[in-house]
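Notes to accompany the following structure.
A protein chain is absent from this complex, but the other protein chains hold their places.
Presenting chain A:
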Amino acid sequence: MRGQSRKESLSDSRDLDGSYDQLTGHPPGPTKKALKQRFLKLLPCCGPQALPSVSENSVEDEFELSTVCHRPEGLEQLQEQTKFTRKELQVLYRGFKNECPSGIVNEENFKQIYSQFFPQGDSSTYATFLFNAFDTNHDGSVSFEDFVAGLSVILRGTTDDRLNWAFNLYDLNKDGCITKEEMLDIMKSIYDMMGKYTYPALREEAPREHVESFFQKMDRNKDGVVTIEEFIESCQKDENIMRSMQLFDNVI
């Protein structure tokens, strides 16, 4: 008996999906999990509609993580949805897919990619804010559609669109207004990206002072928060900001 059970365990370890029971010759009683596994394996990589279900399974079933892949909608659809040309979309997708072969970016990946552009400082906090801004449906991952949608607004949108997007970035809890704490977090994350070795050296109060001057400029009614209208209005009155928005016209 003992030997037999040992043999069984050996053969089971060989037989990975356990579809064949050495002892009885019948497939073992199918467990719910095994069934789901086999079913999902049979499915081709799913489109965006099935994305939520796949990612749910992938979260609970580690076995499935390696087979998750996400394919974006077709090129034509993306062309309609965004303001990029076909070639631009191709270039963007190639770069995207190179770094994220699975088709979606999660927060860790995102932070790691972004940190490669700022070797000296710590860009992880700002990257988190960016990630939250790109991840419009808040599902913890940025797909190519999200990515391209965000880029389309920033690079091809009107100034108002851009300002809207920036406001969305600053509004961490997405409640429609920016508080001083939120702004302080943003400011600190931007200063963090510079790193420790700067000239002049970073002072402790610099972010706070910067936030104060920002609120002075933006907060019309001095109620301690900046709403979207205040924000857009103030930015439109500022020459520098308007001019800097033009920078994004030629990025791609």
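Please note the rule applied: contacts are C-beta pairs under 8 Å (C-beta built on N, C-alpha and C of every residue); 3 or more make two chains touch, one makes a residue touch a chain; residues count from 1.
In this section, contacts and distances are computed from a predicted model.
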item	value
"Cytochrome c oxidase subunit 3", "Leucine-rich repeat cysteine-containing subtype", "Potassium voltage-gated channel subfamily D member 3" or "Septin" - which is the UniProt name of the missing chain	"Potassium voltage-gated channel subfamily D member 3"
Per the touch definition above, residue among A:Leu89, A:Ile104 or A:Leu163 touching the missing chain	A:Leu163
Of A:Leu78, A:Ile104, A:Ile186 or A:Val225, the one touching the omitted chain in the full complex	A:Ile186
Candidates A:Glu80, A:Glu99 or A:Asp175 - the one touching the absent chain	A:Glu99
Interface residues of chain A (partner: the chain not displayed)	87, 91-92, 94-96, 98-99, 113-114, 116-117, 119, 126, 129-130, 147, 150-151, 154-155, 162-163, 165-166, 169-170, 183, 186-187, 190, 210, 213-214, 231, 235, 240-241, 243-245, 247-248, 250-252
